[in-house]
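First the structure, then my questions, so here it is.
One chain of protein is taken out of this complex; the other chains stay put.
Naming follows writing order (A and B), and every chain is counted from residue 1.
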Amino acid sequence: MIAPTEALVAGSFYTFAAIALAGAIGVVLARKVFHSALFLVLTLASLAATFVILGADFLGAVQIVIYVGAITVLILFGIMLTPRNVELPESSGVGRSTAGVFVAAAVFIVSTTVIVTSQWPRSMSTPIPDRPTTEAIGQGLFTTYALPFEMASILLLIAMIGAIVIAREEQ
Amino acid sequence: MNCPTDNFICNPFLYFHLAANAIFRDHLPEPLGTIIVLALTVAMVTTLIALIVMSQVWAERRIVGFMQGRLGPNRVGPAGLLQSVADAVKLLLKEIIIPTQADKIPFMLAPLLVLVPSLVVWSIIPWGPGLSVTDLNIGVLFVLGLGGIPTIGILTAGWASSNKYALLGGMRAAAQLIAYEIPLVIVVLVPVLLAGTMSLGGIVEAQSNLWFLFFLPVGPVAFLLFLVAGIAEVNRSPFDLPEAESEIVAGFHTEYSGMPFALFFLAEYANSFAVSAMTTTLFLGGWGGPILPPFIWFFLKTYAVFFVLVWIRGTLPRLRYDQLMRTAWKVALPLALVTLGVAAIELSLIRSLLG
Partner (left out) sequence: MNFNLVLLMPEIALTSAAGLAILVDAFSPRGLSRRFLLWIAGGGIAISAALALRLLGTNTSAFNGAIAVDDYAVFFKLLFLAATLLVLLAADTFMEETRHRAEFVGLLLLATTGLMLLAAAMDLITLYISIEISSLSIAFLSAWDKRGLRSTEAGLKYFLLSAMSSAVLLYGMALLYGLTGHTRLDLIATQIGQGPNAALFLALAMLLAGFGFKVSAVPFQMWTPDVYEGAPLPITAFLSVASKAAGFAATVRVLQIALPTSQTDWTVLVAALAAATMTVGNIVALVQTNMKRMLAYSSIAQAGYVLVGVAAASQLGVSAVMFYLLAYTATNLAAFIACIAIFNLTDSEQIGDLRGLRWRSPWLAFALAVSLLSLAGLPPFVGFFAKLYVFWAAADRGLLWLVLVGVVNSAVSLYYYAQVIHDMYITGIGGGEPGVGDPVTTLGPRRPSPGLSTALTLAVIGVLVFGVLSGFFFGIGDVAARTVAR
């Protein structure tokens, strides 16, 4: 095992953050839906890596299992079932894309300014916990967060029933 | 009667590691030395896997040959042992053909997406006590996560080839993998539950007295389910619908040739071997065993499981698509849920009885 030095942690964080951003930009700019989906895989996987770097190893693995392994596979599956070579329209008017860029820039500037200038109660350089988080998460789900956990299962039940009804053929 | 872990015969890898540390980490500035040692470890594991795959290909062809009443490859080298080397050289020398209609970057990316995760899995499978590149405390989850990524590669291959058969193969692969991933994940929780940890090393140690295979009544059921779902996950016969040659040419890798094809081929065997190794680790006590060095035990068991996979391939016909789906959703999934439930109840009963 290697001791995670400060430089190593910072270096890997910035690397994965950059990859995640590049992937996100790729999702938006790619002309083929399939390419967008592949860029999404890149972004989600890099996010999993940043979770791990921040000490949330369980979440990182779950992110891979659920988002990379299941959700993007479903997205790709859906794309394959749609007619081939569907390209996104050139652009839906210059006005709309300008507005999009403007809104995105505004959100970025406002949130960055706020995050940088605000007084946060906790220091940003909290040491990364060096212990497994799995057990703590399990304990939390069955004690403190038992109700939200059960509610989430109702949510999934609704999603399942609804999806079956919507997808089922009318006879 | 166990092999002492600091003995050279029992654990040669320790000495390689010490030597590498002595050479690089003691003489080079810090991040650099560590990185070189890590890179060496990775290179070693990868090379070993390449060798293992060659041995597997040879073994599979010979065994299937004998099962079918023929000899199998026996011309190149003693007993045909070098046949795989010859095949590898041939594939490396062949031209890489990219169809004009193909989507080139995803087309070339796909084999890597399939291969790399199956190599990464090997970094956490313990070959002996403390003998893995790294022992993650979420090891099982990590393996499951990596198991989902090749699907993306297969889908990409199917889509980027611009070929109907490839597309069909990719779609079949995706549907099959999603269907079998669920029982697989659930049934993997049985050993996790019994061991009380997700670390692969911890699971092996928890089996020092009793292999989870023999934890009656759930052990054998969980073992079989894991094996079946695992075979389906790596698209081996009888679950090889994504590459069913009698229906869709060669499925998702129809358009691949030369080196990219070799990568798919390598990945397929690396995956089969990873499933065998995971079966060993989760149910067959991993490296545990008397007298012989642990890593020998590990490979013995893994090859034994691999033999079973070959045996199944030589025996069973391919499933039809609807049978495949019915097995997954109507048999494997409920059975896996019941197994997990029974395991949990049994475990809590045992705990309350033993205090």
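Basically, a residue touches a chain if its C-beta (ideal position, glycine included) is under 8 Å from a C-beta of that chain, and two chains touch if they have at least 3 such contacts.
Everything numeric in this text was worked out from a predicted model, so none of it was measured.
> Just list which of the chains on display the missing one touches.
It touches the following shown chains in the full complex: A.
> Touching the hidden chain in the complete assembly: which of A:G11, A:G78, A:G138 or A:G162 does that?
The one listed residue touching the chain not shown is A:G162.
> If you put the missing chain back, which residues of subunit A would it touch?
The list for subunit A reads 110-111, 113-115, 117-122, 143-148, 151-152, 154-155, 157-159, 161-162, 165-166, 168, 170-171.
Just so we're on the same page, only the chains that are shown with their structure count from here on.
> What whole-Å value do you get for the distance between subunit A and subunit B if each is reduced to the mean of its CA atoms?
So the centroids are 28 Å from each other.
> Spell out the residues on subunit B that touch subunit A in their complex, using ranges where they run on.
Residues of subunit B touching subunit A: 30-31, 34, 38, 103, 106, 109, 134, 136-138, 141-142, 144-149, 151-152, 155-156, 158-159, 167, 170-171, 174-175, 177-178, 181, 185, 198.
> Which positions of subunit A touch subunit B when the two form their complex?
Listed in rising order, the residues of subunit A that touch subunit B are 1-2, 5, 7-8, 32, 34-35, 38, 41, 48, 57-58, 61-62, 64-65, 68-70, 72-74, 76-77, 79-81, 132, 134.
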